[in-house]
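What you see is the complex with one protein chain gone and the rest in place.
All chains are identified by letter, namely A and B, in their written order; residue positions are counted from 1 within each chain.
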Amino acid sequence: MTNAIQVLILGVMLGGVYALMASGLTLIFGVMRIVNLAHPIMIIWGAFVAYWLFKLYGIDPLVSMPIAAAFMFLVGIVLYKLVYAREAASAKYSEMTVLLTFAVALVMDGAVSTAFSNTQRVTSPPYATDAFIFGPIFIPTAQLYAGIVSIILVGGLFAFLQFTRTGYAIRATTQNRTAAQLLGVNVAFISLLTFAIGSALAGASGALVSFVFSFFPAKHWEWIAVLMSLVVLGGMGKLVGTIVGAFVLSIIAAFVGTYAGATWSTITFFLALFLILLIRPQGLFGDPIEGT
Amino acid sequence: MPELLEVHDVVAGYGNGPAILDGTSIKVRGGQIQCIIGPNGAGKSTLLKTICGNLPIRSGEVLLGGERIVGLQPHEILRKGICFVPQERALFPRMSVRENLRMGGYILNDRAELERRIDDVLERFPILRERAHQLASTMSGGQQQMLTMARTMIVRPRIVMLDEPSLGLAPKIVDQVYDIIKLLRDEGITILLIEQNALMGLKNADWGVVLDLGKTLFEGPAKEILADERIQELYLGRRSKAA
Partner (left out) sequence: MSLNPGASGEVDNVVAARRAYNAGLAATKREDRSWGFVVGFVILLAALPLLQFVGNANYVLHMALYTFMYIAMTSAWNIVGGYTGYISLGHNVFFGIGGYFSGMILAGAGISTLITAPLAGLVAAACGIVVGLITLRVRGPSFIISSIALLMIVRILFDNWDYIGGSNGLSVPVNDLDVRWTKLPYFYAMLVIAILTVIVSYKIKHSKFGLGLRALSQDEVKAESAGIDTFTYKVMAFAISAFFVGMCGAIWGEYLTYIRPNIFLIILVAANMVLMGIIGGKGTVAGPIVGTVLIVAFNEYMVYQFGASALNILGTGIVMLLTLMFFPLGIVGTLAKKRKLPRFLDWD
């Protein structure tokens, strides 16, 4: 029983991290209808920022998290202006845009692979090897910190979207771009801002992830599938759906990993995706698909 | 009555396509409900889109209260007082009634004033006030249209342009929608609307405009247009007495 609770807590913490990782992705899809396949490599970039800041200057990854976020915010702006600005104007889903993000992912992967080689790295602040012990329950500190910070950030994102004027504008643009524009929302700017925020979230989650998982540039391919599955599960652009999906699946994956072996825990996400496509293709919270 | 909005010889089209509006001119008089009728493809929606800045004008002039508004961004034109309600639902489906109204006042800077106006509007529309926290997508077609209209009042516009407000609604609901339109007019808002159902549009309007082939063909008091035999034959589906 205590084992189960332990696994549950681990699952929740992991869920928080995955929720943070996927939330930027969902946000970008909601506003710009872009499936940003380069999102996971942005997370890796954020992880590298935290790693090097720790290795060279001893800065704790939790402290360098806002730095990584700010850095990726700027990267997001540059990427948007260079690559996506023309596509975003029409903001309807297009395969070409997905392929664009795929190409960007390759470029960003190649850049860090060349610069830093493909060795596995992990940021190791002092608490990385600690664990919290509550009676019989044993939770690694790294997972706990990452999980809590992630949940706070996701909550913050949610509050931003629900209670600020810009948050309203973002939600409005997601739900009805034309109407938003007619009511005075500068949808081009909102697209840029959302992309930058999404990138910043990627950077922040990268900093957290850097001390939870060991990472290397090519790991983003694995995360693409996991995070994308979460987005589809949640209903393509519905933040609530993605977050709920992240927690539910991470908990299930944690149990699978414990009782069947670590290799099988990632498969949980993919199998869940196929299951959802079979039973409810529009995802948990999505709108019914035309023609089905 | 003074002319609030003047459109002079506007030429416009989509992309590189042919000109849908081919020298269209209309004058919108303040404080009235003006209805534009005409067959499909005549340019009615296109005209509204050019006025509110959504579609670039190739040549011609648009004056609001004597001031040129050609080339302005849609949100700038909104600030000048022209509000456009597009065909089909213009609401935000996963926002509540109150949130939709709040978005209606997006360009207002004073948050307190915005909340006051929202309360104001909810007072006038008890049905909406009951559903203040209900999601827009869960309301009936008529209620949604009511919300759409009510939302236009938040920014206190000078002109509200409606693209087929009765589309997809049952006749009884359509009457309610037109009651609200008249309410807006009585508040001092000028209404410019398009109706496919020419008969209904003209019956509820003060002034009528007949658009065809991108040009204004007829203009006058709605009752006169309704009574005109040529128009009845061409656009209202009545057989001419001579046939």
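The criterion applied here is as follows: a contact is a pair of C-beta atoms (placed from the backbone, for glycine too) under 8 Å apart; a residue touches a chain by one contact, two chains touch by 3 or more.
Bear in mind that the values here come from a model prediction, so they are computed numbers and not experimental data.
Enquirer: From the list A:V7, A:I77, A:V98 or A:I137, which touches the chain that is not on show?
Expert: Considering the complete complex, A:V98 is the one touching the chain left out.
Enquirer: Even though one chain is hidden, which residues of chain A still touch it in the full complex?
Expert: 29, 35, 37, 83, 93, 95-96, 98-100, 102-111, 113-114, 117-118, 217, 221-222, 224-225, 228-229, 231-232, 236, 263-264, 266-267, 269-271, 273-274, 277-278, 281, 289-292
Going forward, only the chains that are shown with their structure count from here on.
Enquirer: Suppose each chain is reduced to the average of its Cα coordinates; what separation in Å results between chain A and chain B?
Expert: Here chain A and chain B have centroids separated by 42 Å.
Enquirer: Any idea which chain B residues touch chain A in the complex?
Expert: 52, 54, 74-75, 78-79, 84-86, 89-95, 99, 102-104, 106-107
Enquirer: Touching residues of chain A toward chain B in the complex: what are they?
Expert: Touch residues, chain A against chain B: 165, 168-169, 171-172, 175-176, 178-186.
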